[in-house]
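Apart from one protein chain that is not included, each protein chain of the complex appears where it belongs.
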Amino acid sequence: MKPELRVALLGDGFMGKAHSNAWAQAPHFFDLPYRIRRKLICGLDTPLLHQTAAQWEWEETATDWRAAIERDDIDVIDIALPNHLHAEAAIAAARAGKIVLTEKPMANTVDEARAMVEAAAKVPNLVWYNYRRVPAIAFAKQLIDEGRVGQIYHYEAAYKQQWGADASRAATWRMDPKQGGSGVADDLLTHVIDTALYLNGPMKEGVAMAATFMPGRQVDDAFQAMIRFENGAMGAIMSTRFGIGSKNAKSFRIHGANAMLGFHLEKLNNLEFLDFTEPSTEQGVRDLMVTDLKHPIFGNFWRPGHIIGYEHSFIATLAAFLDALSKDEEFHPNFRDGLAVQQVLAGLQQSAASRQWVPLQPSA
Amino acid sequence: MKPELRVALLGDGFMGKAHSNAWAQAPHFFDLPYRIRRKLICGLDTPLLHQTAAQWEWEETATDWRAAIERDDIDVIDIALPNHLHAEAAIAAARAGKIVLTEKPMANTVDEARAMVEAAAKVPNLVWYNYRRVPAIAFAKQLIDEGRVGQIYHYEAAYKQQWGADASRAATWRMDPKQGGSGVADDLLTHVIDTALYLNGPMKEGVAMAATFMPGRQVDDAFQAMIRFENGAMGAIMSTRFGIGSKNAKSFRIHGANAMLGFHLEKLNNLEFLDFTEPSTEQGVRDLMVTDLKHPIFGNFWRPGHIIGYEHSFIATLAAFLDALSKDEEFHPNFRDGLAVQQVLAGLQQSAASRQWVPLQPSA
Amino acid sequence: MKPELRVALLGDGFMGKAHSNAWAQAPHFFDLPYRIRRKLICGLDTPLLHQTAAQWEWEETATDWRAAIERDDIDVIDIALPNHLHAEAAIAAARAGKIVLTEKPMANTVDEARAMVEAAAKVPNLVWYNYRRVPAIAFAKQLIDEGRVGQIYHYEAAYKQQWGADASRAATWRMDPKQGGSGVADDLLTHVIDTALYLNGPMKEGVAMAATFMPGRQVDDAFQAMIRFENGAMGAIMSTRFGIGSKNAKSFRIHGANAMLGFHLEKLNNLEFLDFTEPSTEQGVRDLMVTDLKHPIFGNFWRPGHIIGYEHSFIATLAAFLDALSKDEEFHPNFRDGLAVQQVLAGLQQSAASRQWVPLQPSA
Partner (left out) sequence: MKPELRVALLGDGFMGKAHSNAWAQAPHFFDLPYRIRRKLICGLDTPLLHQTAAQWEWEETATDWRAAIERDDIDVIDIALPNHLHAEAAIAAARAGKIVLTEKPMANTVDEARAMVEAAAKVPNLVWYNYRRVPAIAFAKQLIDEGRVGQIYHYEAAYKQQWGADASRAATWRMDPKQGGSGVADDLLTHVIDTALYLNGPMKEGVAMAATFMPGRQVDDAFQAMIRFENGAMGAIMSTRFGIGSKNAKSFRIHGANAMLGFHLEKLNNLEFLDFTEPSTEQGVRDLMVTDLKHPIFGNFWRPGHIIGYEHSFIATLAAFLDALSKDEEFHPNFRDGLAVQQVLAGLQQSAASRQWVPLQPSA
């Protein structure tokens, strides 16, 4: 009989739905080492909470997430609250001895993130940088680790959305710093940074710039930076809410001595691959469908060519976390990984303000 | 309190997994008019059956699907058995007053299909031509119905896979007619035909050819046909298990007086669209992401650009069926639609044998 | 000192411009074995003739092409007249001992084409199936000849244009059989057939259908056929002037036991290639730019990635012809190759009329 994990999900918004789905679906596609009970979902006392609970079969609802953390019949706290509450909730949960999962960005400040790492030193923890488990990104990582890409010269990445250009959105909480809203750097660039650190390693230094295109908005609408990675690669990263034509365009392109890799989240089953070691007449950008049974992760879902979607990155992340948990192995991305992202982010935000190059290397 | 539907799923293979997922997920993404109970799954008495039941939370397992059909505590029979058993199971289920859903191809012969239609005259029924509910295909249908495409000149479609080229597969049941295996026409061309009838209406006549590339195989490996549609369009359809380079390439291309449309299942969130009524300098093939909240179906899943996968077509099909059921409306594709597919298929198979053009028009 | 070739070009329309460019540019990009003199261009006595002659530096103009053929100071007759005059002009030129080049389709009938072959038995000759010398098509041929594609299962090809849908064009000579105008089969399908014979070898049998979408038009607007090749491949070919969204879309797709190849004339520097012998995780459609110095033909033009256009296929064809001429080698595509195309075309046109499969194999 598998042990049971009783989960409380804090938050019932869009990410609450994505997490609910992950908890519901992970046992279907993966032979998990635990039985999952969707015990409790917390939200404001609105019809949304009750509808979400009903549709996603959470056993109970609650409006006081602080109380939920203290309950003895909860093993896992999964935090999908607004950003400014992540630190408080995660620290409380860790102190209560819970397994803690938190949405990204992990925190609003490096200090918060550091406190979270310390508080969670003894409990299993995760930050929801779910895109590491998109099979195409996992396969890119595999190719890099196997030396198929060689020395990386250029690492270019972006996360572009377009909804910031909608003036009527100016008033939403996502745009209001006081309500925990944040600029595009906190929101989207953090995903770019995590994937960059994952695929290309630590960053040595960077210089950044930000823009707020929408009059009256208090947060950045667009943010870009140039990076020098520790491995010598030249980096260019950016995120924007004014990337007209881009719905959800997280992308990267890597030029290495032996290969080129390219990825675009809107076609997340595919990886562009050019093998520079082949005869020059046969080199061409390959559109790999990362849907083979021998590719990482995909085999748990469907058959080759039967594509998966956005939600599957959450399912695969959760399954990997639970697998590591059962084996008492360290999982990544965890709070330390999340802290590394926050440190880069903070450095770049400082650079955008100071207009200077800044070191990004984590203190050893 | 919503009424309950108690479901028995006959079959625990690949399609059993796809259907299990649909039954599990439909209530999550859609506010269904029913409570779904995954009551019973039938299969051979193997570890697979028990694993599938456990992972997908079916309450019971059984090995005798004929007995399952007779149970009083089952409302819905969902048939994912090998093809040669569809007719027997569906007819028995219909006679037992069950709601009946069956995988495609609906039957092995037109006579079987006609008997199924007759038996199911009084019970709600569905054939799992799930691709009609891919949002991009549903949106193609909408554009056609709105007159955006105009008179259709050319309808070209294919379903290509490559696994038939693997000689070691020759022995699987899918290749053995006695075990209910079938050629590529029954297996893949039926999907092509259903989509063609859905998007472009009835076919007037056709001429077909088949090939068996693998020595010793008893079923067709590839099958193609030319079609004259009732609306005057010229058609070319094909399916193959030797489409090297194609993992799951169901595709169509439509040239109409006002627009071109193109679709490819391996990138199922996208629809190619060229609007021929625009100024000539601005005409170009558009890569529409059919992931907008105003597009059909997609809004039930995620946000724009957060793509869906293969499985969602089953979920959406089931949700639409249950919606129609609750409103006592006729659902499509139902057994009559499935029969129409079988009639076209049978005509084309006859043409491939006789090397003659054959009429395909259903008797009025 | 290189010998001189004095050329007379019959025709000053669009193809006249393409041929003028070829005669002007071949000596620039290729170290030809001859000095080319653009001696004479023939056309109707209109401003166009004089403008073409002036812009393309033809030494003389003439309106009587029959007289031009008889001139002693002409070595080469290049025929770009309306189709119904090809046979008469080519036969006269051959009888006058000229080197003869003719536009495609070579003739209006198989009898004409056969008479041309006979008349030209002793003179060097060429049919302008220029696309064989698109580097990407030449490279496809090389890959096939090297066994990289293996047994070909499927050969699919099309030539789609859209201008037929312009009702105002109904009156042009291209649509009037009496003025030498022809249907889409003569005009575009012949290119498809020539490339198919070049890449995939002889055709055994076929069945065809035609359509005339525009009321009152006397020629076919669209034409398609299914083919069984002698090598066992299943073929599907088509051409249309109602391919809405397609400006000049000559394309093919080949599925072989070892590889997939794809080509599209609107992106003629590229060849799609999937190598089915690679590990399954690394198979993907490769977008080869056929612009490498080691690719066929391209090295005579520019550097890798510095693409060429439509016109370069004519230049390369001419250069290859002159090279063969200087070495007294047989050139392809010559009149015999053109005849083979006409035989296939005639067979398919007969099939479209008779609604029967027809043999396409040339009498041995």
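All chains are identified by letter, namely A, B and C, in their written order; residue positions are counted from 1 within each chain.
We adopt the following convention: a contact is a pair of C-beta atoms (placed from the backbone, for glycine too) under 8 Å apart; a residue touches a chain by one contact, two chains touch by 3 or more.
All figures in this text were calculated on a predicted structure; none of them were measured in a lab.
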{"item": "Which of B:Leu49, B:Ala94 or B:Leu288 contacts the chain that the document leaves out", "value": "B:Leu288"}
{"item": "Touch with the omitted chain, as defined above, among C:Leu9, C:Leu268 or C:Leu345", "value": "C:Leu268"}
{"item": "Omitted-chain contact residue, chosen from C:Arg66, C:Lys247 or C:Arg355", "value": "C:Lys247"}
{"item": "Residue numbers in chain B that touch the chain omitted from display", "value": "139, 270-271, 273, 275, 279-290, 292, 294-295, 304"}
{"item": "Chain A residues that touch the omitted chain in the full complex", "value": "151, 153-154, 160, 162, 165, 207, 209, 211, 213, 222, 224-226, 228, 232, 234, 236, 238, 240, 242-246, 255-260, 274, 276, 283, 285, 355-357"}
{"item": "On chain C, residues whose C-beta touches the chain left out of the figure", "value": "14, 18, 20-21, 24-25, 27-29, 31, 51, 55-57, 161, 246-249, 265-269, 289, 291, 301-312"}
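Following the convention adopted for this analysis, only the chains that are shown with their structure count from here on.
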{"item": "Classification of the chain A:chain C interface as same or different, half of numbers criterion", "value": "same"}
{"item": "Interchain centroid distance [CA atoms averaged], chain B/chain C, Å", "value": "42"}
{"item": "Separation of chain A from chain C, taking each centre as the mean of its C-alpha atoms, in whole Å", "value": "54"}
{"item": "Per-residue overlap in chain B, given as positions that touch at least 2 other chains", "value": "246"}
